[in-house]
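Complex shown without one protein chain; remaining protein chains in place.
Here the chain labels run A, B and C in written order, and each chain numbers its own residues starting at 1.
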Amino acid sequence: MGISHFERDQDAARHDLLEQYRSVRMMTEELASPLAIEDYGLQVMADASPPKWHLAHTTWFFETFVLNPNGFEAFDPAYAYLFNSYYETVGSFWPRDQRGHLSRPTVEEIYRYRGVVNERMEHFISTSDSDRFSAMMPVIVLGLNHEQQHQELLLTDIHYNLSVNPLQPAYRNLPEPPRRAATPARWNTWEGGLVEIGYRGGDFSFDNEKPTHRHWLEPFKMQNRLVTNREYREFMDDEGYQTPTLWLSAGWYRVQSHQWEAPLYWFERDGEWHQYTLGGGRTMDWEAPVSHVSFFEADAFARWAGKRLCHEAEWEVAAPKGSLGPANLLESGWYTTVGAEDSAEQGRLLQMFGDVWEWTQSSYAAYPGYRPVEGALGEYNGKFMSGQQVLRGGSCLTPRGHIRDTYRNFFPPEARWQFSGIRLADDG
Amino acid sequence: MGISHFERDQDAARHDLLEQYRSVRMMTEELASPLAIEDYGLQVMADASPPKWHLAHTTWFFETFVLNPNGFEAFDPAYAYLFNSYYETVGSFWPRDQRGHLSRPTVEEIYRYRGVVNERMEHFISTSDSDRFSAMMPVIVLGLNHEQQHQELLLTDIHYNLSVNPLQPAYRNLPEPPRRAATPARWNTWEGGLVEIGYRGGDFSFDNEKPTHRHWLEPFKMQNRLVTNREYREFMDDEGYQTPTLWLSAGWYRVQSHQWEAPLYWFERDGEWHQYTLGGGRTMDWEAPVSHVSFFEADAFARWAGKRLCHEAEWEVAAPKGSLGPANLLESGWYTTVGAEDSAEQGRLLQMFGDVWEWTQSSYAAYPGYRPVEGALGEYNGKFMSGQQVLRGGSCLTPRGHIRDTYRNFFPPEARWQFSGIRLADDG
Amino acid sequence: MGISHFERDQDAARHDLLEQYRSVRMMTEELASPLAIEDYGLQVMADASPPKWHLAHTTWFFETFVLNPNGFEAFDPAYAYLFNSYYETVGSFWPRDQRGHLSRPTVEEIYRYRGVVNERMEHFISTSDSDRFSAMMPVIVLGLNHEQQHQELLLTDIHYNLSVNPLQPAYRNLPEPPRRAATPARWNTWEGGLVEIGYRGGDFSFDNEKPTHRHWLEPFKMQNRLVTNREYREFMDDEGYQTPTLWLSAGWYRVQSHQWEAPLYWFERDGEWHQYTLGGGRTMDWEAPVSHVSFFEADAFARWAGKRLCHEAEWEVAAPKGSLGPANLLESGWYTTVGAEDSAEQGRLLQMFGDVWEWTQSSYAAYPGYRPVEGALGEYNGKFMSGQQVLRGGSCLTPRGHIRDTYRNFFPPEARWQFSGIRLADDG
Partner (left out) sequence: MGISHFERDQDAARHDLLEQYRSVRMMTEELASPLAIEDYGLQVMADASPPKWHLAHTTWFFETFVLNPNGFEAFDPAYAYLFNSYYETVGSFWPRDQRGHLSRPTVEEIYRYRGVVNERMEHFISTSDSDRFSAMMPVIVLGLNHEQQHQELLLTDIHYNLSVNPLQPAYRNLPEPPRRAATPARWNTWEGGLVEIGYRGGDFSFDNEKPTHRHWLEPFKMQNRLVTNREYREFMDDEGYQTPTLWLSAGWYRVQSHQWEAPLYWFERDGEWHQYTLGGGRTMDWEAPVSHVSFFEADAFARWAGKRLCHEAEWEVAAPKGSLGPANLLESGWYTTVGAEDSAEQGRLLQMFGDVWEWTQSSYAAYPGYRPVEGALGEYNGKFMSGQQVLRGGSCLTPRGHIRDTYRNFFPPEARWQFSGIRLADDG
């Protein structure tokens, strides 16, 4: 994607960066625009931050890591505490599970904050001396990628926070995607062997995608499309949620303690299954990929199907190289999953990018030789390498320019509020 | 107070009631008017409901107990569930500790709800046939008293909900009351004997103030004014919070588990004690009555002072009869406590009404012969007669027309977010 | 009862006290004798202490309050910490909810501790100089009454701690009492007026029974016997546990959060209700008084029956004076409740003493003029006067010599593991 082209010519680089900066920052505000003021402060669980917080935190990122070190005064000194997420290196922070306890600063003040920081950032990008610009450019690019991550979280969080309301408000009046029969499931095979994994290009990537390294793979198979709601429903009808031997021990404990009986956002009305979407409650599209399942559910489904989830290295080897190809990403505007279209190209893997993040059986861990960057930004990824599972491929809420084949997302195995789903794999 | 005059002439009664209805309903909205939209949904602890909820619930009360039984359609059927507080008789209700989880209906919708219900109520009060009016008049009067209670809660709850914010926002720009030396403490004595307790007038009272009944009292003494911040500070300086033998067992447990070291809203800045008020953070007025102490703290303070708290019957016997006299109530506009002014009238009890609710050593219980009213409104008071302590006299947030000598307020012994304070008593 | 006769002649006093000391101390060990070593350390909930702890703590009481101040060395210095219950004045203590975490000292060591302390106590009682003896005699008498309280707790606690075991072990092989039809319910009436309440005799009583004071009572009625299992079953069959309007708010919350559907220890087997007793599981004796109900259940039952619970002053006025009369107390050996026998004497109140502690609607509070004793023993009763309900009359586990008409027991309103039951009262 375009955000991190490092141009030979610094002027061109400034120009491109400015354009990217404006585009990303505006997109965030566009995504927030359908919200009522009342929605901006809502936090119903610790994981799902208020929209207001996302707007402020992404701004804090630029202020803290670009403007402050370059001599700009703080917009408001209190914000350093209020909108730091988890960077111990730069100071203490307001507790994550209490972000919804703050009615002030108001939404208007947060937009003002964004405006002032934008002005300063644009000034800095345009006019800073050459050395400063070179030093800061990677940080700004990181900040833009960071903001794109929060664009997705802004939507998944407001989805969750509105979902508990009995009125089932829609985030926005959204068109429904076409309903079509999912293409039949087929298996593709890879030979494995000694493969190279990790980001090797010259554009932006996160530190956790590096370094490139060798990995040995046994032969494996992957299914050509994602598991559908219909297929998941068969698992449910076959007492999947009532059969302990299908589950990891920690998963079975979760099923019981949280009384899971279906994916998150599924609900029954008048004897029919529905799904609460960002566009409100809808009847189920059985052919669309199942979403909002935890790793535990994905793993149990695979065991029930007699298959397994893939390793992240397998996924990366199998993923299309070069362009992403057709994919249901944020730009499609559906904000929900869509049935896999039959591909003219036989043997092509469908839905590898977009629709849902695909749970892998890989625990999130450092690649061999991984070193986090120095300083506070070293806290970005490395310190979360415990208790998390890797997901690959992006979702229907991921901006197209943000995802790639080496991209490693991660969430705890019980998380369900992301667009997370299932692709079956097996030994080759 | 004026709300419940039962006029001989129904037309006059309708006229008076209409006026009272408008006045009380407008007062609620006036109290809410300084809030930002963002403040309306805030709930930081289960006890402190969002302002929006107070606005809606008081409206729901009239809709449920007056409009519905008289043939009006529901404004929105979902509100019956969303804004019922605890009336099991009329249906289920949204969990109390999750009132802050609802960003919708929006503030605007709630004000619309109030408007429509007001119109209907005014229509009903003006035009209903004579029998219906007579049947409903006591319910409407109850509804207005109910709304007055929520006016005080609206303020105490927003006080608490804003207090956790490091920005210490003021609810409203409030003038500071004059700081003056509290009048010296003196003791007044009563002989006791067989006294009559409970409401005996013809105006409105809550069912828990009845029936009038006889009670035997031994001789007792009460102090002429409330305990001041200065006096409370002496208790703190004498290691009151570190001395277990001053405390009830449950109180000591609370002190330790919640690390209490001072009244709620006290904080130190630059080595000086301050207090967070509805007008924001202020330096301490040492001569003003101490407030925001729990029953446990009031009881420990009294034990430290070698005295005791009064029984509610003692308080009622000692309270001024007839007019309330000068008192720091809602109408004073201070919204905080004020030092007791020296009284020309020697021996007069000061601050019996207003400033702070006075903790008594009486558990909240039914008076002999008490019967809750029939139907859902019987849930108003009776079912809370367990685990609560009686408080008397109103506070600086209580509307003048709402308080009287027989009025029984009640809160759990650990509650601190109300304007609750201490008056010393002793055996005579 | 005999424990606290203060003889004119000190030698006789020493002799009597020695006898009482031996008798009470031996009774404790006799009650513990059926236990397996494994039972001695069991603590399944915070309220139900291990038998071993009771044996040690009652001994610690004599060591701490009699032997230590009179120059005896500690048996083991660690015991001061391990076996102090809640006396802040004499030092810190091992957490109450972790008493079951200590496998050492062993049971044998605890019996050795008892033996050594007994020897020293007997020596002290027999040979201390006159002044010391006079000073300590009231403390020793208190210590014996204290131990009698723990005898009852030893049994109720082991009852609870064994009850969770699916094997339903019996504490001891116990004979079943005769099953007989309960005498028909009748109402007795009292005129009330100005009555005197509290202990006025010259023998031992706890400080909370004093001082004697006047109290005004309206006319009231009480039922001649306790509520039976059969009557309670009718409440259950009438959906008592499913009807929120029968319950105090806090009670209803408890019913739901703890899924109460019957008294503690009731269980169904093969479609029949049974009861887990100290003698193991038994079929229900429907004519016996219902037991192991909380205050919340007693209150809800009374409301369902259209009656109320009595005030403790009413109970005291109604209680037989002088001798206790026939009563199912510890000495009966049944260790469970027994149906009320028809009394020759018409109008006599049955079961006022023994069978079950009777919940009153009185919160546990200080009597007018109450002053706890000076020093550590002032912590015995006074600091618990918050959040507790008074019970009267003793149970089938109370030693006969321990109970009297002025005796005030107290437990939190949700407590069910004591032998606690219901007597109906009403306005006269």
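The definition used in the following text is that a residue touches a chain if its C-beta (ideal position, glycine included) is under 8 Å from a C-beta of that chain, and two chains touch if they have at least 3 such contacts.
Fair warning: this is a prediction, and the values are worked out from it, not measured in the lab.
Peer 1: For the unseen chain, which displayed partners does it touch in the full complex?
Peer 2: A, C
Peer 1: Looking at the full complex, which residue from C:Y40, C:W266 or C:F296 touches the chain that isn't shown here?
Peer 2: C:Y40
Peer 1: Pick from A:W247, A:W304, A:Y335 or A:F419: which residue touches the chain that isn't shown?
Peer 2: Of all options in A:W247, A:W304, A:Y335 or A:F419, contact with the hidden chain holds for A:W247.
Peer 1: From the list A:E73, A:E176, A:E218 or A:D238, which touches the chain that is not on show?
Peer 2: Only one of A:E73, A:E176, A:E218 or A:D238 touches the chain omitted from view, namely A:E218.
Peer 1: For chain C, which residues reach the chain that was dropped from this view?
Peer 2: Where chain C meets the chain not shown: residues 36-42, 44, 52, 78, 81-82, 94, 98, 100-107, 161-162, 164-167, 169.
Peer 1: Need a quick check: the contact residues on chain A for the chain that isn't drawn.
Peer 2: Here the touching residues of chain A are 86, 88-89, 194, 213-216, 218, 244-245, 247-252, 295-296, 299, 361-363, 365-366, 368-369, 378-379, 383-387, 413, 427.
In this text, only the chains that are shown with their structure count from here on.
Peer 1: Line, ring, star, complete or other: which one describes how these chains touch?
Peer 2: line
Peer 1: Measure off the straight-line distance from the CA centroid of chain A to the CA centroid of chain B, and report it in whole Å.
Peer 2: Each chain's C-alpha centroid was found; their separation is 48 Å.
Peer 1: Measuring from the mean C-alpha position of chain B to the mean C-alpha position of chain C, what distance in angstrom results?
Peer 2: One centre to the other, that is 38 Å.
Peer 1: From the C-alpha centre of chain A to that of chain C, how far is it in Å?
Peer 2: Between these chains, centre-to-centre, one finds 61 Å.
Peer 1: Using the touch rule from the top of the page, what residues of chain C touch 2 or more other chains?
Peer 2: In chain C, nothing touches at least two other chains.
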